[in-house]
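Let me begin by handing over the structure; questions about it come next.
Only one protein chain is missing; all other protein chains are in place.
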Amino acid sequence: MTANQGEMRETYPDAGEAYRYRTEAAEGSLTFQLDGGVAEGSHTAITLDIESREAGEGLCRTESGRTHHFAWAWVGPELHLWLDGALHVFQRAETRRRGRAAGAEASEDVLAPMPGAVLEVLVAEGDRVERNQTVVLMESMKMELVITASRSGVVRRVAVEAGQQVDRGMRLLELAPESDAAD
Amino acid sequence: MTANQGEMRETYPDAGEAYRYRTEAAEGSLTFQLDGGVAEGSHTAITLDIESREAGEGLCRTESGRTHHFAWAWVGPELHLWLDGALHVFQRAETRRRGRAAGAEASEDVLAPMPGAVLEVLVAEGDRVERNQTVVLMESMKMELVITASRSGVVRRVAVEAGQQVDRGMRLLELAPESDAAD
Amino acid sequence: MFSKVLVANRGEIAVRINQTLRAMGLAPVAVYSEPDAGAPHVNTAEQSVALPGSTAEDTYLNIAKLVQAARDSGADAIHPGYGFLSENPKFARACQDVGITFIGPTPESMALLGDKLRSKDIAIAAGVPTVPSAPVCQPGDPAAAEFAEQWGFPLMVKAAAGGGGRGMRLVNRRQDLDGDMEQASREAQAAFGDGRVFLERYIANPRHVEFQVLADAHGHTIHLGERECSVQRRHQKIIEETPSPALTPELRQRMGNAAVALARQAGYVNAGTVEFLLDPRSGDFYFLEMNARLQVEHPVTEAVLGLDLVEWQLRIANGEPLTLQQADIAPRGHAVECRIYAEDPYRDFVPSTGTLLRWRPPSGPGLRLDSGVGEGRGVSIYYDPMLAKLIAWAHTRELSLRRMEVALSQFLAMGVITNIPLLRAVMQHAQFRRGEYDTGFLEWNPAVTRSAASDETRTMARALAAWAAQQPVGMDSRFRGNDGVFRGSDGQESVNPWRSAGQRRLP
Partner (left out) sequence: MFSKVLVANRGEIAVRINQTLRAMGLAPVAVYSEPDAGAPHVNTAEQSVALPGSTAEDTYLNIAKLVQAARDSGADAIHPGYGFLSENPKFARACQDVGITFIGPTPESMALLGDKLRSKDIAIAAGVPTVPSAPVCQPGDPAAAEFAEQWGFPLMVKAAAGGGGRGMRLVNRRQDLDGDMEQASREAQAAFGDGRVFLERYIANPRHVEFQVLADAHGHTIHLGERECSVQRRHQKIIEETPSPALTPELRQRMGNAAVALARQAGYVNAGTVEFLLDPRSGDFYFLEMNARLQVEHPVTEAVLGLDLVEWQLRIANGEPLTLQQADIAPRGHAVECRIYAEDPYRDFVPSTGTLLRWRPPSGPGLRLDSGVGEGRGVSIYYDPMLAKLIAWAHTRELSLRRMEVALSQFLAMGVITNIPLLRAVMQHAQFRRGEYDTGFLEWNPAVTRSAASDETRTMARALAAWAAQQPVGMDSRFRGNDGVFRGSDGQESVNPWRSAGQRRLP
């Protein structure tokens, strides 16, 4: 019998709050128990038989005998879990919190919400922008995307130029930290 | 431009003699040249463009523009190469020679020629056997296999028993080294 | 027949054309951009030519490079697939000019049918019903106001040179008419270099039903039945089926005859598709446009008829007579196609990029997969995010939908987000199962674009995530000898930094 505990957060398909859990594993069987009331839903515990021989792929069986095919892979800090045809993405809660804490202290980035091409950058370094002001125009899959500033501040850096192809999550602009702006 | 050389041996589909080769690589292109007359065949040199992005898989193009899909994997000391639907197996010539040399000095094994079940072991440890004497009966895919000794000698060890499942290449018996037998 | 055919395309359609070419004993020549090096459409060709560049403009849309590649490789014909240059008369003409056969209609047919107004005139001349419209007009034109007066709002403003939703706008109120026309004209000018727009009556919630047509160069034209393509997201089809649950035999016959009449009127040669809007309440249908090329969804027609449309495209382009008669066209069973996109069905269909860490499509009775990707390959931002098409056939509609649903639930794709759960939800949807749907299906049923995981499934997913997070990150078995020992490239054992991911049961 091996006991374990952890804290995770779902990020896909629905982003959820972090939850704590405990697991107990013995003889090919895993009991999972939500620990603390942080996660919604009526099912808080489950026991599964798990069999896994190939790297990243396995099969689990519930107590009623129902069989489910699953696979997993790490994509950066994300744990992608495929279960019966659907994707579920998790992060360790610590990872996410660490990322956030670091972000709050540093400058704030305006990120590309999807892959595509930059049509136009409407601001320059040093410009003062207001919350919801349009800062970049992008085109992606025949759609025009209007990228707005999430807060007021000063543009510290412009990271892209018109015509450039960008990936999802790529930094378009950097806003100076709040403290800088307040100075 | 990177030059390289080596010595290899084909083991599948046709086992061949070892051959030496030289390669020169530059700008996505590989020139291969058989070096020395050890390998048969009229084609002794070829130049290929090679593109490979996925692990273990790629595409090559001859000077005439013909495109070939290939993949490779190491299976133990064997390099398996898949090319347009057919398998070719190679070993580094050194590897093979090392294995052989070691074998000659040590005792000799009688190996299972294919996977299957041991039906009967006809000899016991310490028995003297003659060349071509039947030592083990196996069954594999509804066929009975008669395993004979490749030389005269004394059975040093019996490694399997009746009813046991064996894999290809698994040791069935060990014959004492020639020198022992001669003593 | 040709001996070597350059396929001026990429992805699943290029692979699919390669398959037919090779089965016919013709050598396919692939072209590929830099991100497509080693892609399946290159691997399945017999010869290949690299096109320098990454964007579509630099590669698959570059007429000069493509024609040069065909000449360099000795190809005597070019198949354009769909999309890219498939309906570009200049490309067809550039092929002609150097004596290379373009597999498709003449440049003249393409130009004619690519113009929404001229193609509408052809339909009218052929006696095919069209959506009532006003001629090309300027904002403020009395003809525009008159048309609006006659038909009321909402109405559509469309680009004459249009396609793909550009330069198209729904006008809801009289006071928006001039502004919307101006905006559409600007968009059309930017997109097509042609700012002409016209007004059209708006058909609310139609069904999209199209007829496949084959015509040879000797004046023989037939249709191969219909495809219903009403499940769309952002005006793009995602699910297609044949037969359409909306058609009666009588309506099928009338629409099929209309499609053939139109193709004849246009002097059309090769495979083409006549698209109609069908008003399911009145049973009225209207000509929408004719696509002068192979259609994405052609496999459902192939499945019920047992034909190879690419084979027929080649034979027709080679001047052979179409030996099929209309009476030979007897569909068997039902087929449905799902387009597998790398996009997030729960976030407004945002495209997803990444590496396909897993790509294990289902297989079995009644299933066909046309795929342009493979495990380990990257999905880039450069091209259309369609990864593959899955086609399910069965002798009844109900069984083909269920086969599709089961197959989707077994489709293991990881590394990018796909629309597979959405497709599965549509297959399970009661309205879709009853065949009662129109082009507004996704808007009427927003629940389909939300995750439907039950509490139990979520708990199971959490449990498996907790379990998986404790597993060592293993090494793939293909880099391990069969004895489980890791070896370096020299075949010698090496230290394995992770525990073996081989045989293992829960700890």
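Chains here go by letter, A, B and C, matching the order in which they are written, and residues are numbered from 1 within each.
Quick note on the criterion: a residue touches a chain if its C-beta (ideal position, glycine included) is under 8 Å from a C-beta of that chain, and two chains touch if they have at least 3 such contacts.
Keep in mind it's a predicted model, so treat the numbers as computed, not measured.
The chain omitted from view is touched by exactly one of C:N172, C:Q253, C:N318 or C:S363, namely C:S363. Only one of B:H80, B:R157 or B:R171 touches the chain withheld from this view, namely B:H80.
Across the interface with the omitted chain, chain A contributes residues 51-59, 61, 65-67, 69, 73-79, 91-92, 95. Take chain B: the residues that touch the chain left off the picture are 2, 4, 6, 8, 10, 12-14, 19, 21, 23, 25-30, 32, 34, 39, 41-46, 48-56, 60, 62, 68-75, 79-88, 90, 92, 113-116, 140-143, 165-168. Against the chain not shown here, chain C presents residues 15-16, 19-20, 22-25, 43-44, 299, 302, 306-308, 310-311, 332-333, 354-355, 357-358, 360-361, 363-371, 374-376, 393-395, 399, 402-403, 406, 410, 414-415, 469-480, 482, 486-490, 494-495, 497.
As a working rule, only the chains that are shown with their structure count from here on.
In terms of inter-chain touching, the protein chains here are arranged end to end in an open line.
Mean C-alpha position of chain B lies 48 Å from that of chain C. Chain C has its Cα centroid 31 Å from the Cα centroid of chain A. Touching two or more other chains at once is no residue of chain A. Chain contacts: chain C has residues 476 touching two or more partner chains.
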